[in-house]
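The complex appears here minus one protein chain, its other protein chains still in place.
Here is chain A:
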Amino acid sequence: MREIELSLNQTQKIRLKRALEKLESFSSKANSNSNASVSISDSIPVNLEDGVLKGHGTLDLNGELVATLCGVVERVNKLVYVRALRARYKPEVGDIVVGRVSEVAQKRWRLDIHYSQDAVLMLSSMNLPDGIQAYQVRESLYPLGCSLVGGGLCRPNHPGRIPTKNSLDYLIHDSGGWGHVSKVYSLGIGPKGLALVRFHVIKSRRRTALDELNMRSIFEENDVICAEVRGIQHDGLHLQARSQKYGKLERGQLLTVPPYLVRRRKQHFHHLEQYGVDLILGCNGFIWVGEHVEAKDDMVEDQVSKPEQQKFNKNSISLEDQEQTYTPIETRQNICRIANAVRVLSILGFNITIEVIMDTMNLSSSLNLDIHEMLGSEFCVLVAEGEAERRSLTKRKG
């Protein structure tokens, strides 16, 4: 058992030791093949006559199968391999991971996901932030004669020209984001001398050079992103974002725990409704706790955004932005509490699952502890004892 770095007083030390010993005894009882744990150069008992498939972490040495890793021997049919304890994260197809953008490169972002190499998220593997519908009919008002490029509203491929009926090459950026105009229906003078343009915007389309130029508007360096492991291609580990729920994570905390503490489960996304918090347990040991974001439903979005007056006032935009980005204090507290629960579990070296996190969280609030007190040694010991108690109960039941 790893030394736990905590400043404990004597009684706490003894209590913790007792709790951990108890836990250990359960696990050794539970594991019938507890003798399957090996360290380097231990020989692995196999019946060579039956034929054995030597997997990872094994070596045939003088007719004997020996381990080359510290870990647990796993057997699948005739395959024998050693699952290393406390290894670095090793991605598998379909894993949900959380990563941090380390570089914006050609048509791709590089992400640090705690793997031996950076992961790659291709621009084309990412839904454009507004890639919701194939078509959207939008109506917008544009100031006649305004500099379309400078305004950030309409960026035609030929700058300086107002969209005309047949200009199919315009990329229009309005409140919804970037889209490609397929049809311009009407062109007229609206209120305040603005040009009224109604157009089709095509959202799912081939990525263009312009998209590439705008990559930073999607993710920048140091943004935290959640994605799915797609597989190892010739140029490295590839990630992908299948749906709208993947993507940039904002307004929350990123925690780093040893990856072996996060087991693969069916669900890695958790929405804790009572706290208004999203919890993402990345398989790579990156854990995201943040304010809940409603995943945009593909279907609900109305087809036409109402004709809207574009806002030119910088201040008003920023005010609205502020309102949007404001997170209520309770939610912030909840985020911190959950984050600290994860930290405690990580310190103790417990597997991190949603159930255990919630237990810890509830324990802390039932004790009326402040958030910062959760990281104190007393709470750690309590959690360990609580876990020992819980397992002995389930043990008895089982």
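What we mean here is this: contacts are C-beta pairs under 8 Å (C-beta built on N, C-alpha and C of every residue); 3 or more make two chains touch, one makes a residue touch a chain; residues count from 1.
In this section, contacts and distances are computed from a predicted model.
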item: Candidate names "FCP1 homology domain-containing protein", "Pkinase-domain-containing protein", "RNA helicase" or "LSM complex subunit LSM4"; UniProt protein name, chain not shown; value: "RNA helicase"
item: Options A:86, A:216, A:265 or A:390, residue touching the unrepresented chain; value: A:265
item: Touch criterion as defined above, residue of A:21, A:64, A:92 or A:355 at the omitted chain; value: A:92
item: Identified contact with the non-displayed chain, of A:61, A:232 or A:393; value: A:232
item: Option touching the unshown chain, where A:76, A:213 or A:329 are the choices; value: A:76
item: Residue among A:243, A:333, A:365 or A:394 that touches the chain left out of view; value: A:243
item: On chain A, residues whose C-beta touches the chain left out of the figure; value: 51-53, 55-56, 76-79, 92-94, 96, 122, 124-127, 131-135, 137, 165-166, 168, 180, 182-187, 198, 200, 202-208, 228, 230-232, 240, 242-243, 264-269, 298-299, 303-304
